[in-house]
Each structure stands twice: as structure tokens, then as C-alpha cells.
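With one protein chain removed, the remaining protein chains of the complex are shown where they sit.
Let's turn to chain A:
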Amino acid sequence: MDVKVKILRYNPEVVDEAEWKTYSVTLQPTDRVLDALHKVKWEQDGTLTFRRSCAHGVCGSDAMRINGRNRLACKTLIKDLNPEKEITVEPIKGLPVLKDLVVDMEPFFDAYRSVMPFLVTSGHEPTRERIQSQADRDRFDDTTKCILCAACTTSCPVFWSDGQYFGPQAIVGAHRFIFDSRDEGTEQRLEILNDKEGVWRCRTTFNCTDACPRGIEVTKAIQEVKRALIFRRV
């Protein structure tokens, strides 16, 4: 089938402002949006620029705004997009656009790094593994699925309007450790999230949950962190 793909192009080496360009490509209904982008780049215009790697939804490189919604290009099938109409593709919002669909990921990773996203323990290390029940392990299972694609953070209206807000992903990253029974860094981590740019900025719009390509219940995780802050226990 012939599909029209409208892509927001921007190359500051050439133009001052982003502009929409429409490409016509022949695709199978089961092809992915990433296949459409590759067809444009490989057969029509080599200057089209985007990030991608694994192409099956686990590396988190190709989050973009497709028909107005944040998704992974490699996990979105053409047939699920009403392809009789134009498909629009633009960069995720709220991060500086560097070229075409490539945004500056540094502010996003800075937020993640700032919440101490690593196991904190004290005392002697055991000789064997730390014991953890499967129930305790299941407590934080959902947030271990995160692939740092930024689909959640860049779907958040608070993040769009306030670049200082940590954003949903950083809270997910903190949640993964706050609710891990082996971890002893909860107090410090909660203090970081208690900041005025922390969890309290969340307005519970659920955009993040809808955007997550891994199916993480992001808003629920944020609510659990808020509750932990109020009651000071997990």
C-alpha cells in the first residue's frame, strides 16, 4: 500500500525553522513506522536523521511523536495508524531538537542520574546473594521494565512547561529502588523527590502511562512515591 508520511524536518546547518515534508512510500500494513522512515532515508532522502538500534522495542532509541502520540517507531505498525490518512512523525516534545527527529537527551539522563538510580546498601556484603522473597521482588517488577526511551517524560504537560521538573521517568527510576527490599537509600532518594521540582509537580494527567511502550503504570508508580513521602514508609 502507498502511505503518505509527513515528517517534521529541521537541520540548523541549513534552515532556521522546522518544516513539514511529506514523503510517499510503499509499505506492508504490518511494517513498522521505523520501516517507513528507513524507506525514506534509504531510497529517497539520505539526510533524514533519527536514532534507532534494536528495532523491536527494547533499546529505547526511537521514541517519537507519531500522529500526535509518543510511541516507539519500531513498535508501531502501519496498520494500527489509520494509514489511509497521512501519518505524522515529529520529535518528542520538551527536549531541544538537534536535527530532524533527534533531540538532546542529556537533560533527560541528567534527571535520571540525579535520583540515585542504584542500589544503596551498608554493612558487610553477604558471601552469597541477598535473600529476597519473590513477593518482595514482584513489588517493584513493573518499574524494572523501563528502557529510558523518554516517551513518558516528553508526554508530560508539566515537563513541557517547566524544564526543571524531573519528569515521570526519573520518578520511575527512583521507584524501582525505593520499593526494592534490599535497598537502604530510600530516605535520601525520597528527600531528592520531595524537592519543589520533584514528585509534587505531577498533576496526574496519565499521559505518561498512556505513552509508555513497556506498559509500565507510570502514574501509579508516581502516586506510590507520593504516598511513601507522606507516610515515610514503603
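One rule holds for everything that comes next: a residue touches a chain if its C-beta (ideal position, glycine included) is under 8 Å from a C-beta of that chain, and two chains touch if they have at least 3 such contacts; residues count from 1.
We adopt the following convention: contacts and distances are computed from a predicted model.
The listed choices are "Outer membrane protein beta-barrel domain-containing protein", "Succinate dehydrogenase flavoprotein subunit", "Sugar ABC transporter permease" or "Acetyl-CoA acetyltransferase"; the UniProt protein name belonging to the chain that is not shown reads "Succinate dehydrogenase flavoprotein subunit".
Of the candidate positions A:148, A:178, A:202 or A:225, contact with the unshown chain belongs to A:148. Of A:85, A:130, A:203 or A:227, it is A:130 that touches the chain left out of the display.
On the side of chain A, the interface with the absent chain consists of residues 11-14, 30, 38, 41-43, 45-47, 49-61, 75, 77, 98-100, 102, 105, 109, 113, 116-119, 121, 125-126, 128-134, 136-137, 140-141, 144-148, 177, 180, 182-183, using the contact rule stated above.
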